[in-house]
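First, the structure itself, so that you have it in front of you.
Of the protein chains in this complex, one is absent; all others appear in place.
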Amino acid sequence: MSSKYKAIKEECFEANIELNDLGLVIYTFGNVSAVDRANGVFAIKPSGVPYNKMKPEDIVVLDYDTNIVEGSLRPSSDTKTHAFLYKNWNHIGGIAHTHATYSVAWAQAQKDIPIFGTTHADHLTVDIPCAKPMKDSLIEGNYVYNTGIQILECFKERGFSSQEVEMVLIGNHGPFAWGKTAAKAVYNSRVLETIAKMAYLTLQINPNAPRLKDALITKHYQRKHGKNAYYGQ
Amino acid sequence: MSSKYKAIKEECFEANIELNDLGLVIYTFGNVSAVDRANGVFAIKPSGVPYNKMKPEDIVVLDYDTNIVEGSLRPSSDTKTHAFLYKNWNHIGGIAHTHATYSVAWAQAQKDIPIFGTTHADHLTVDIPCAKPMKDSLIEGNYVYNTGIQILECFKERGFSSQEVEMVLIGNHGPFAWGKTAAKAVYNSRVLETIAKMAYLTLQINPNAPRLKDALITKHYQRKHGKNAYYGQ
Amino acid sequence: MSSKYKAIKEECFEANIELNDLGLVIYTFGNVSAVDRANGVFAIKPSGVPYNKMKPEDIVVLDYDTNIVEGSLRPSSDTKTHAFLYKNWNHIGGIAHTHATYSVAWAQAQKDIPIFGTTHADHLTVDIPCAKPMKDSLIEGNYVYNTGIQILECFKERGFSSQEVEMVLIGNHGPFAWGKTAAKAVYNSRVLETIAKMAYLTLQINPNAPRLKDALITKHYQRKHGKNAYYGQ
Partner (left out) sequence: MSSKYKAIKEECFEANIELNDLGLVIYTFGNVSAVDRANGVFAIKPSGVPYNKMKPEDIVVLDYDTNIVEGSLRPSSDTKTHAFLYKNWNHIGGIAHTHATYSVAWAQAQKDIPIFGTTHADHLTVDIPCAKPMKDSLIEGNYVYNTGIQILECFKERGFSSQEVEMVLIGNHGPFAWGKTAAKAVYNSRVLETIAKMAYLTLQINPNAPRLKDALITKHYQRKHGKNAYYGQ
């Protein structure tokens, strides 16, 4: 494959394969994209192509207005959401969307996932937000594009930074996650699914389980992400 | 294998193997069939034969009145239900029956599966129907044939089209799913099992979770199945 | 391996391996035995030997009074229960004991598993019995032998036949299952675990789910086990 966009096509391809290998998607219920900021384009999974038949050259490259720059297949049906997020959040490098079971269950329940423990606090300091279902007028309009708006408004309302909170649930739909790379977006999707299952079980065991206290939230987040972080190499 | 019915026997064989590989059946708790409309026959799994020992030539071919046309083994004990559906719904090409765990749980609970999210709406616009258990007189009579009647009556009562709703739960028993091919019937069985698990978890998290609103139902179904569908290649 | 008991040692070995491969045990939390009625002996797993290190020649052969007839290892710690059942139920050919998760959960909950559906009725016509925890005096006495008595008394009280009901839960402990062969005992252990999970989920979805009605119980059991059974080859 010789292409100006070889690097992001391969990054995108591998992240999609990983998403499937981790059991976060069945059939074609998910997609990952990777961005090339220098060229102002992103690479995304083609729509409805099974993971075991997809090849790196099937990946579609588009600009932020969703004009196809390279690729002969139709891009993911969620492409406009990805494009909108890349356009508005210029620090992110990859986005993943899944219909993973526990994440979807919380989205369908229309509930934020409460921060109950340090697994959660190792990644973010707030409840994982569940964006309210869209107004009917927006659904009937440019729905996929408006899903991007829905995410941004949710973050604005709550005063969240997309650099600190790298995941969201769309009410009635499912999760989006992002990060500095496509691989990090997949990582965040898996972390979200794990936290979603833990929080579900916690409430089954103790419906009155208290949220994690502030001192622990701060300690765990800071030791991984703070100035004096001592996690990792 | 040289046979006039080679194509459907192989289609049927592969779909049965897939059903097992996906973990939708244990032992011999399921069966898939494939129809040959031109010849007025269908191919179905032999009864009680383990998946790992079954060969394509073991597949049994029957007409719609369940007369064996080819094959030396006894056909699936559910054969009369398949035959009845092929006879009455001439657009379907394959049927699958499983005892998959979450689908069976809803069937045993005698509850329709509410439409809670877009994963569901991507495939159908209504709650997944749970057909009421049969009257005793019908159970004691031609039970397996009557299961077919039970499905048809459920769809008639609710005004459902078997082209738009490709799955049903039989109260106290389990799911049947169908589609244009045997592979599509297996696909629908897996989608049903996934939706069944998601809906179960949703109600555990929020017993008052609202049904998906109409605008989202329509939008998701239409983008995959409508005139201007933009999903897939 | 040259031994008068080669056949049951191999049957026993393979059934134990299968139990582990099916995920019904972790570590050494289970055991299967196979009987040789002609010679009045049975073969059983050695105690505490990991499945991946066990060889057919490690299997221990004992008479019904638990005298070791062949083998240099100590037999399963549950050997006296197996011996007691072989002595009292002369039609059974194999016994399996596990700590499979859902079966144990019902045993710990001290509840019979209600018959909710046809998956259950395909195998037995009654709720799966949970034997009451033993009296303290019996626990402090010959505990493992008394577990056999506990099972027999449970069946006597309820008027169950061990040929029709091939599984039981020991309150606070876990399941025993049996059958004409060791392989059938393993089959029944897996069926029990599946039914246990389905029944658990059923009650979560609908705490008032009704038991399966008699006509369906009879129909499903008879089509697999009755005089005019039409299931299998």
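By written order: A, B and C. Residues from 1 in each chain.
Everything below uses one rule, namely that a contact is a pair of C-beta atoms (placed from the backbone, for glycine too) under 8 Å apart; a residue touches a chain by one contact, two chains touch by 3 or more.
Please read these numbers as outputs of a predicted model, since none were measured by experiment.
Asks: Determine which of the presented chains are touched by the chain that is not presented, and list them.
Replies: Its contacts among the visible chains are A, C.
Asks: In the full complex, which of C:Ile17, C:Val49, C:Ile68 or C:Ala215 touches the chain missing from this view?
Replies: Candidates C:Ile17, C:Val49, C:Ile68 or C:Ala215; residue touching the omitted chain: C:Val49.
Asks: Which residue, C:Gln108, C:Ser162 or C:Thr181, contacts the hidden chain when the whole complex is considered?
Replies: Missing-chain contact among the listed residues: C:Gln108.
Asks: Just the residue numbers, please: which parts of chain C touch the chain that's not shown?
Replies: Interface residues of chain C facing the absent chain: 26-27, 29, 46-49, 73-74, 77, 99, 101-102, 104-111, 133-134, 136, 139-140, 143, 172-174, 200, 203-204.
Asks: Hey, which chain A residues sit against the chain that's not shown?
Replies: 116-119, 187, 190-191, 194, 197-199, 201-202, 204-206, 209-210, 212-213, 215-216, 219, 223, 230-233
We take it that only the chains that are shown with their structure count from here on.
Asks: According to the touch definition, list the chains common to the neighbour sets of chain A and chain C.
Replies: Shared contacts of chain A and chain C: B.
Asks: So which stretches of chain B touch two or more other chains?
Replies: 204
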